[in-house]
Every structure is written in C-alpha cells, then in structure tokens.
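Here it is, the structure, as structure tokens.
Apart from one protein chain that is not included, each protein chain of the complex appears where it belongs.
To keep things simple, chains are lettered A and B as they appear, and every chain counts its residues starting from 1.
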Amino acid sequence: VPRSGIVTLLTDFGTEDYFVGAMKGVVLKQFPGAVLVDITHHIPRHDISAAAFALSAACRNFPPGTVHLAVVDPGVGTNRRPLIVESEEHFFVGPDNGIFSLVLRRDRNASIRMITNAAFFLPEISFTFHGRDIFSPVAAALGRGEPIGHFGPAIDDPVCFESYANELTADGSLKGSVLHIDHFGNCVTSFFSNELRITGVAKEVRLRAKGYCIERVCESYQEGAAKEGVPFLIVGSAGYLEISIAQSSAARELNLVVGEPLFLEVF
Amino acid sequence: VPRSGIVTLLTDFGTEDYFVGAMKGVVLKQFPGAVLVDITHHIPRHDISAAAFALSAACRNFPPGTVHLAVVDPGVGTNRRPLIVESEEHFFVGPDNGIFSLVLRRDRNASIRMITNAAFFLPEISFTFHGRDIFSPVAAALGRGEPIGHFGPAIDDPVCFESYANELTADGSLKGSVLHIDHFGNCVTSFFSNELRITGVAKEVRLRAKGYCIERVCESYQEGAAKEGVPFLIVGSAGYLEISIAQSSAARELNLVVGEPLFLEVF
Partner (left out) sequence: VPRSGIVTLLTDFGTEDYFVGAMKGVVLKQFPGAVLVDITHHIPRHDISAAAFALSAACRNFPPGTVHLAVVDPGVGTNRRPLIVESEEHFFVGPDNGIFSLVLRRDRNASIRMITNAAFFLPEISFTFHGRDIFSPVAAALGRGEPIGHFGPAIDDPVCFESYANELTADGSLKGSVLHIDHFGNCVTSFFSNELRITGVAKEVRLRAKGYCIERVCESYQEGAAKEGVPFLIVGSAGYLEISIAQSSAARELNLVVGEPLFLEVF
C-alpha cells in the first residue's frame, strides 16, 4: 500500500504536558515531511473503549496509506504486546489492549503484527513513555513505507472486546451492546448502519434494551424532538445506530452504560 | 487568486471528540498537501458572535489565498444556506448565520456564493455533521484552486448581525456596540482603530455606554493600571477599540454585555 504521508495521533495524554509534542518530534525526526493530524488527546484517562470508538469513527475519513498512532495504554511497562494492524489500506500502531477492537471487527482480513524489532525503537526506552520511545518511531517507519513484515511476526489473537461482536441469537435477533456514550448522553450501539442496511427508507427495526423496546427511527434530531421524552433510534454521524432522547440524556433516562447488552430485530 | 495551500479551521466542536479529526481527514483526502491550521475549536457552543470575532481577528495574519473553514452551526439540518465568501483575497466557508458578519463589514466588495453544487459534497450527507460532509470537501476544493463560481450562485443578502455596523447618528457621534467580551472582561467594541485613525497620538475620543462616559485612552495596560478602578480605552491586539479596567472586569463593573449600544465621538 503506498503511503499517504499522514500520521494521525490519538491519546489520553491531554495537551497540557510536553508528551504529545515529544511524540511529534520523534515522528518528524525519523520521517521528515510527515503530515501530523491530531484526532484527539482528550480521551478520558485509560478509557480504551472511548479510544476504540473515536479511532474507528475518524479513521475512515483519511486517505488510504495513512498511519494511525493510537496510544491509550494503561499497561505500559507490563508485558502487553505492541501491535501493528493493517486494515483496508490503513495502518494502526498501538498497544494490544482492545483499542483496535472496532477496526478489527469491521475487517476480518486485517493483518496483525506484534512489534518486536527493536531496531525501530529509540535507543533508550523509558518505562513510562512507550508512546514516544516505541510507538512513534514505528509509526514514522511505517509512514516512510517500511513493510509491516519488518516489524515482527504475524499474530492472530489480538485483544478484542467481546461485547463489540454482534451475534445472532436463537430467536433471530442480533445481540450487540452499547459501544460508547457521548457528551449528550446519546448511546452509540454496536450496530453499524451499513451492515444492517438501515436507511431512511427501511425503518422496520425493533431494539430491546433492559425492559425497553424502541421501534421509533428518526432521520434527524429535529424529527426526534417532535415527541419530547420519547426515545428514538438514529444513524449517528459515525455510522452507528444510536439511542437518543430529544433534549435529554438517553443513557441517564434509560439507565444504559457502556457494554449494556442490546437486541436488535430488523424486518 | 492563487491559493496558499493553507486551510484554517474554527469550530465549537471542542477537541475531545473525533469531529475535528474527521474534518481534517476529509480535507487531506481531497486536497493532499493541504496545510491545516487550527484557529480554535473552543468557541463556546453555538456562540456565533464569538466565532465571528475570532475569525476576523485571526484571518488577516494569514497569506492571501488561504481558505478559512468556520463551522459554528446551530442550524445544521435546517434550511440555512451554506456559503462561500471571497474577501480581500481570502476565502471563507461556513453556514449563513452571521459568522461572517465582521469579515463582510470590513469589505463591501466581497463576493458571496451559496453552495449548491452537490458534486463537491461527500457521497453521503449526515443530518448532523455538515462540517465533515459539506463544508470540509468544499474547503478542500477551494484550496485546490476551484473557482468560487463552480460552487453555486452569487447572493447578496447574507445574514449579518446588525449591531456590527456602526452608523453615524444625528448628533455626529458614531453608534456601535460591544462585539465581544474576552476572558479578562475587556469589552471589544465594534470600532476598528484603522477606520477611526485612533493612534497613540490622536487621543481625543469620548465613548458613551449606558450612563458612563469614558475619555481616557491608554497605550498600554501598564499605563491603564496607573489609575486603579478607572475605565480606559485601548486599541486591543485585534485592532478594535476596547473598554478595559486594570485588574478588573470592565464588563462586570460597567454592566456591559455583547450587543450593548455604544456611542463614540472623535475630535
């Protein structure tokens, strides 16, 4: 895959410290001309699930051959594996802790490598900052065009959040879960609209969560707002089916948390 | 106008979500080599007035041929028009809701187009994220050199905040208003120093606001601090006359809000 020259960054480091600047310095030193783009550095600390969602939502807007450096890494310093994932002509670099769950769920043919070749690392590896010392130089080398086979052996057992995989149940419904809750309390589900062929036309859908059953599908928040307090389903801007309540927090009203099981029937 | 290759971004999306990253991905995908610069993504949510001020204050520092993508868009999903403005060799892309009021006030010869040509949009348009689906690809095409005539018809009735236009009153004073209040409580007025020829030399100015009359003009905050608690006028770094009180909030002390009418006499 020819490279785009773009390296995106997604971390939970915040922007108050020198950490993100140091990572960018390393990438630019090893890959002059790299185009650096921040996805976000404000993932809640150690929230791998939020990182997986943001990565999955943003990456598909970038050109093929882009390298996505994703470091939310509560296990830094332990023996968790560093990974490269190649999926649909995009490259992902980060720890093996579930952060690539959504990318991997969408693409069963992704290539996954464990990063073992220390020739790509900085000469000195700190105990606490692999984002700078391991992941950044690897992302730089990938961005320059280094083939993924040079970084380490293929693996096929990456950490994936189980709740992210929808599965068909005995009664014919699809079992999924709440992937992410946004700032407005909208609950992003694991049901991706492209897979379900849910569009504005085919509205025949029923979603069960806890004791609730939601059948109302809206095309816009305005349409949803017509019935105050009544939950509705909407395809959100990231392409996932979301549970929403106009002027309110669906998560709070329906008492939903990340990982909550959901059951979907499409007619 | 030859393009600079620079695309600036100004939104109220914050930097916690994937939104800004997604917009940048779209711009880079359609305009490889674009140089992306954030003005700010921390405009208070839906505060079009603050966005208009920040855009106007920052844009003039960029080279000619720069595209400024400005998305503070409470009306997304309604029939508010998407616009391109070409003014003084800069290009502006965003919703028609007053966000370009200050840019347009300074340049009566600006060209304004309504964006209608869907060939420039992403294939799928979400209801909630036109920043990504409409404005970003249009900014990319503009940045690549596409002439503004290709995007849609000329219009001459853009939404402009009326209070932004100073007008001469019967008694010979200039009627303007408070444009913006900054974090220190300084009140940025609609009086642009270049227009008024107010410099350090010509200090003969009188400004009336509510019951107050301010005649003191200072060249620096230090000079202003010499008289504690006494309001003074100063030309701020954005070029506008500001009302300030040393070590205090002029907005709070003088009870001024955005839009408050002001009357200026220059001798």
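Please note the rule applied: a contact is a pair of C-beta atoms (placed from the backbone, for glycine too) under 8 Å apart; a residue touches a chain by one contact, two chains touch by 3 or more.
Quick caveat: nothing in here was measured; it's all calculated off a predicted structure.
Visitor: Going by the contact rule already stated, which one of B:F62, B:Y212 or B:F263 would touch the omitted chain in the full complex?
Guide: Here the residue in touch with the unshown chain is B:F62.
Visitor: Of the residues A:I6, A:L36 or A:C218, which one touches the chain left out of the display?
Guide: Answering carefully, the residue with contact to the hidden chain is A:L36.
Visitor: Return the single residue from A:R3, A:R81 or A:R132 that touches the missing chain.
Guide: That would be A:R132, which touches the missing chain.
Visitor: In the whole complex, what residues of chain B lie against the chain that is missing from view?
Guide: 4-6, 8, 10, 15, 35, 37-42, 53-55, 57-63, 66, 182-183, 219-222, 234-238
Visitor: Residue by residue, what part of chain A touches the chain that was omitted?
Guide: Within chain A, the residues that touch the unshown chain are 14-26, 28-29, 32, 36, 77-78, 126-129, 132.
We adopt the following convention: only the chains that are shown with their structure count from here on.
Visitor: Any idea how many Å lie between the Cα centroids of chain A and chain B?
Guide: Once rounded, the distance between the two centres reads 34 Å.
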